[in-house]
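Only a single protein chain was left out; the remaining protein chains are all shown in position.
Per-chain numbering from 1; labels A, B and C assigned in written order.
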């Protein structure tokens, strides 16, 4: 019998939800932070055959030396099968070796486009932005070229915006059919968005974001309340299973015991 | 006092002449066969600082395990400083790391263009050539992108043709000023042609082949006789110094003792 | 645009839908060739001239037969020459429809007589490239680009006669060449070491083998030696080909013989000279020697061990000794 955890943070729920979306035996590009934690959790639970790929080039690693603090640090090389230069991960992705890109984002729109560059008007304020974020890194490349992408992020109204300040990582553009292909992209685009509030997908036709499941304690209405644009709702919307005792134990004790990426304190979202 | 060898073959003279054209401390691309022998001879005599580069990627090797039978064999890796994949040698060349490309050829025209592909009319007979040769290999790339090239070949009238059957490795095209640059090439083109009969350069203006020196026993007339197009003659044409005892000793006993590339039998050209 | 093998879009689609899991890929070479090599396929041939050529795989293809093949390689000797010889002897069993290549000869051992035979009789379609062009074509294929820019050999008949294009660089205004990606149906690669999943280590020069493996829809690996997976993970920077680019792993000692294999054996010079002599005799009208060669070493044996076991032990021993150190070649040749 599955035992659900008695207490867990929204971030822990997020990681568990992310982990459960990952199919076994797939090649998965691990973005920095929560995606690394989610992949490791999946490897330790239902998907031991996952092949993680890190941005700086490590393929097939097992993070037995502890969670890397950077996708380029030496811990990503632990038990790796293959490790070439930085461009290697992008070249593998461009070729089609990566089944799933698992990435984060700062701002998202209804079509799964992401901003991780700036707040302010582009291009007018680009050289003097209101808030400057770190920039694309490799996420923009992965969003284009992985066969599918899964996005993991915190759910706040300002992060779910009808229009982005800047389009860093492309999802479904304006939702027009074939927009990705017309732009020259190869991957299928975002399959899932996982947040502290809900599991979402995209409507086949309109490519707009759609609630598939609500996180425990949330409702369609409470999710919509925290979202800066109208969400579609799947006909079979359901409540997501809470994290299990096993999942929470692995996150807290094995994968991220110091809470680098998954904060230990219980805080309300 | 320099001691000249009492007997030597035209091929041995050719190798010695080639070796003497190589400046110390230069990075030199070593084509298969005689160029490898010439470079090694130069390293063992006046130019110990030569840095040979082999087509399959070895840089800075010392051929202390014996002459490689192929520019891709393991002997080219002996004491190499750097060795990456096959494209590496071409990429180094394209970037400008190679001072001199030292290559052979089957057929040459007055402008230093080379054919190593076929005999017959191109393109009409390309799919059923009179004689099919091995093809470009890397020589065509080196002729384009090395800073300068030196060509080494046997001197026979049919090999020195006014027009080539096929243009494999580009020299000065039709001699028009700036033809190489206009085609997109980066290297300066052929500096020298060394044969069993003569040392030749190219006229500054017309880019036509010009006799700089005749090999021992040859004259301007005897060289011209063996050439299928009119050669220019330098104002200061001179007779080339014969090979020394040291040079011949090194070729025969150290560099190519089995005569893989430098035939041991004395034969008239 | 004509694409031999797969077009870039088809190659991407094929790979995206492929099972890339880490699983035991060991099988016999008979099974691997039967499963992955089909009539009409484009084959990407690894190695360089007569170094690390996939000779064992070629033997097996010849044994099973294969028609209307297209060969993609930069510089090669033994592998395409063995196929060319098989075609010359019996074109209904093995035939090469087309070659895209840069150099076809034995280097120190001279021209490839069977290549001359097929070419000069017009029996196969030719497309010449330079070595860098073919490397760049495999590179483009291996990294998912439809083409690579190249600066050579611009202005030559090589580029005038093949499918490359020349354009003005939109940044510098100067001419630049573009060579289309190569995506063979099957990559044929011999390496020194592989694990059961297909992670490969190549000692010495890698040539363009990693690119060919990663550009191809399927890749067959033969290796001198299967090694534990832990050897691979102990030093992942030395892995030349990742497992998810490989479909079959077969341990075949001497799998590149009589060509050389870095750290394992040097050229089987006597054997190459003998084969070369028989091909030249065929070109000049005497087929007997070559027929005998194919029967003895390929058709009358069931696998590559059957070929290697006919090579005199002294010759194998010498080729091992000559690799990686200097031997008195003259002396050997005198006493052998």
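Remarks
Everything below uses one rule, namely that a residue touches a chain if its C-beta (ideal position, glycine included) is under 8 Å from a C-beta of that chain, and two chains touch if they have at least 3 such contacts.
Quantities reported herein were computed from a predicted structural model and do not represent experimental measurements.
Though it is not drawn, the left-out chain touches A, B, C in the full complex.
Residue A:136 is the one among A:21, A:45, A:136 or A:206 that touches the chain missing from this view.
Contact with the omitted chain, checked across A:46, A:65 or A:79, is made by A:65.
Taking the complete complex into account, A:166 is the one of A:8, A:29 or A:166 that touches the chain left out.
Counting the whole complex, the residues of chain C in touch with the unshown chain are 1, 7-9, 144-151, 165, 167, 169-172, 174, 176, 178, 180-181, 203-206, 237.
Annotation for chain B: contacts to the undisplayed chain at residues 25-27, 49, 51, 58-60, 77, 79-84, 91-97, 99, 145, 147, 186.
Contact residues of chain A toward the unshown chain are 32-33, 55-58, 64-66, 69-74, 76-77, 83-87, 90, 94, 117, 122-123, 126-138, 140-141, 143-145, 166-170, 173, 179-186, 257-258, 260-261.
One rule holds in what follows: only the chains that are shown with their structure count from here on.
Comparing the centres of all chains, each the average of its CA atoms, the largest separation from chain C belongs to A. A separation of 28 Å divides the Cα centre of chain B from that of chain C.
The geometric centre of chain A is 41 Å away from that of chain C, both derived from CA atoms.
Measuring from the averaged C-alpha position of chain A to that of chain B gives a distance of 58 Å. Listed for chain A are no residues, as none touches two or more other chains. Touching of two or more other chains is recorded for no residue of chain C.
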